[in-house]
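Only one protein chain is missing; all other protein chains are in place.
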Amino acid sequence: MNEWISIIRTIIEAGTPLLIGTLGQIAIERTGILNLGAEGIMIMGAVTGFAFARITGNPWIGLVAAILIGIFFALIHGVISISFNGNQTISGLALTMFGIGLSGLIGRNYIGIPVKHIPRIPLFPLDKIPILGQILFNTNPLVYLSFLLVLIYWFILYKTKIGIIVRAVGDSPETAESMGISVTKVKYLGTIIGGALIGLSGAYLSLIYIPAWIEGMTAGRGWIIVSLTVFAMWDPIYAVFGSYLFGGVEVMQYILQPYGIPPAFLSMSPYIVTILVLCIASRESIKKRLGAPKTLGKPYIREK
Amino acid sequence: MTSDNIILETRNITKFFPPNIYANYKINFNLKEGEIHALLGENGAGKTTLMRILFGELTPDEGEIYIKGKKARIKSPRDAISYKIWMVHQHFRLVENLTVTENIALGLANKIIHPEKEVESKIKEIMETYELRVDINAKIWQLSTGEKQRVEILKALYAGSKILILDEPTSVLTPLERERFFKVLKKLKENRTSIIFITHKLDEAMKSDRITVLRKGKLIATVYPYEIDKNELVKMMIGKNISFLTTKNKRSISNKKVLNVKNLWVLGDRGVYAVQGATFELKEGEILGIAGVAGNGQKELAEAIVGLRPISKGEIYICEKNITNKPTRFIYDNGVAFIPEDRIGTGVIIDLSVIDNFILKTYYLPEYTKHKIFIQYNKFLNTFNDAVKKYGIIVPNPYFPVKTLSGGNIQKLILARELSKKHKLIIALHPTYGLDVATTNAVRKTLLEESMRGTSILLISEDLEEIFLLSDKIAVMYRGKIVGVFEKEKADLHTIGLLMAGEEIRGA
Partner (left out) sequence: MRIRIRKRVVESKRKIILIKIIAVLSALLADAIIFLFMNVDPLRAYYEILRAAFLTEYGLTETIVKFIPLALISFGLMVVFKAQTWNIGAEGQLLMGAIVTTWVALNLGFLPSYIIIPLMYFSGFIAGLSWALIPSFLKIKLHVNEVLTTFMMNLIAQKILEYFVYGPWRDPHGWGFPQTAMFPENARLPILPGTRIHYTTLLLALATCFILYVLIWKTTIGYEIKVVGGNIEAARYAGINIAKIVFLTMIISGGLAGLAGVGEVGGIKFRLNPNVSPGYGYTGIVIAWLGGLNPLGVAIAAFLYSGLLVGGDALQVAMRLPQATINIFNGSILFFILAFDFFTRYEIKLER
């Protein structure tokens, strides 16, 4: 019993960086910007978070630094996509490469050294609830934050004026503009929020989940975020299921390893699952029913 | 009802579009309070440009706008809305995935949480006052075109607009919806809303209080309908008396069937049947005009014939050869030329050169290639130069990118390309839509000459004048069905109009 509780909790903890990152990606892509730079932003978050936690001795400052670097990196992509009408596919790839390169350079002195990490903090009195309390409320603070974020996202997206505006900007920027909404501003805002969360998800890896700096430690998680966003149809609630599903796949690798399955096969399983998931999510019938942002990846050019 | 208070005035509005087009040149236009003002002109006369300037979507290069005698600074739609100006675009500015109330709340509601509930009661009130009924909880994509237009007007009224600009409001409506629309305009006028509506239809302009005519970016005149007749208006619109291609040379249409469509069923993009059991035939040298409001299955019909859309049921024969669900290229190679609806979107590749666009349908033919692999451009040049001369395409050299050409030149290029290949049937989808008078006449003349030479033409057009001018037989399409086929001599405008609106006519 206890073993199962611990496994489920580990799955949630493994899925949380994916969830936070996917929520960030949703903020960016809902406004119509295709972001293939998630991997780059994430790994920069990871290295920056680690570096600042190491320098200041305070992991919380590390998280804040990761958020800021995430915003900065997302804005590079934002400026190219929003203000310069550049090719978003190429710009996103550039961001990923740049992040992988720069994080390697920054992190070269941090390999193999310890850091003060963020521990599990039980959330009294909720952690006293039998079973569920141990799974959901005796874990690390960012997991609690992710719960909160999902609720906030859902509320804002479907219950408020901001949600209507965001959905309008992603679907029909001309309409939003004609209603007096600054499409540019909304897109930049989405980019900033998204960058912050993706940066934070990177720091989660280096300050909570692993916790250490390893070159290339995101290991394709940024790309999984990109795929998960498609899988979740840009919806925060579906993102929860998707993230924990992938967290589960990740955890199963370690559980199954002693049974003689080669580690390489286990560690490639998330990628295979991602491809399978994309195959399902790309079906035209499903795409139509759920609201994918119609102008995703297309520059919005306002005539003057 | 109309007072003489001028509510809006423009002085010397000029808008230049590079490289060389003055969309508006020194325009002095005025609008009186509570009047219905028609802005008349051909496509490309600069009507929409002027209105978008008033709505703050475009910034003029020169000139000022005055509202109630005071100079207004309109830099964005937001500014325009604050001056109580509203524009309903030809392509509606609605978010398809949002509901009616959400669309209105977007930008207009104050509440942050559940803004759509805030707007609801006022919308209902407006709906009652102006008889603009629509299901406010439906998503936009579930509505008909007429309903969408009502939502747009609701939006304007919700915003408290006093000046309402409507860009070709009737072009998307059926005749019945059109009548209803003019009733709404009257209601608006009664409530002292000033209305500008853009049109290129004379009889609609005559229904207004005042008419302003634009031509090639210039304001020609502002007149009252009672002091002018249609012929004078036409002269103002096009600048000279055009000689309509009135009569065709008598020619005998042979009995050879070129196109035979039997009980055709085709699915549309939304998964419902867009073409429902269409049956008709086309003889050698005959022009069959298909009239109908756009969106009644004409496009799907054309696409099904050339193999761009799968056929669910029924058969199509070209000269006795069954081409049902055959590949597009096979159908073209059997003598079908196709003039598409969306010139820029599907007709050309904007970044490629003129010659590369010219060879789009022929580049693979044995006579132009070596071993069917290498394209021999030099063999194309003669054909190309002949076509440039014949169709009057203005282009400096064959290697010029197409994106520098005007819309009219692009259409001529498409026509030249389609007719440069051996063909016995032309399918023309709205071939003159949006073209200037000269190009329109050139295109029509070419089609007539082709039919004289024995080519059969399936002409799909919204323009009834065009249909009557060119066709030997006229069919009407409504909701995917062919609801009547007439010999041209036996067809009259009234009957066709009723059929287009979905009225049933006995004996049709």
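A few comments on the model shown:
We call the chains A and B, going by the order they appear; numbering starts again at 1 in every chain.
One rule holds in what follows: contacts are C-beta pairs under 8 Å (C-beta built on N, C-alpha and C of every residue); 3 or more make two chains touch, one makes a residue touch a chain.
Values in this document were obtained by computation on a predicted structure and should not be read as measured data.
Screening A:S178, A:S227 or A:S243 against the full complex identifies A:S227 as the residue touching the chain left out. One of B:D356, B:D436 or B:D472 touches the chain omitted from the figure, and that residue is B:D356.
Where chain B meets the chain that is not shown, the touching residues are 18-19, 307-308, 327-332, 338, 340, 342, 345-352, 356, 359-361, 363-364, 369, 372-375, 401, 403-404.
For chain A, the residues touching the chain absent from view are 36, 40, 76, 79-80, 84-87, 89-91, 93-108, 215-216, 219-220, 223, 226-227, 230, 262, 264-265, 267-268, 271-272, 274-275, 278-279, 282-284, 304.
Simple rule for what comes next: only the chains that are shown with their structure count from here on.
Taking each chain's centre as the average of its CA atoms, chain A and chain B sit 45 Å apart. Per the touch definition, chain B reaches chain A in the complex via residues 55, 57-59, 76-78, 81, 87, 89, 93-98, 102-103, 105-109, 111-116. Across the complex, chain B is touched by residues 159-162, 164-165, 167-168, 171-172, 174-181, 291, 294, 303-304 of chain A.
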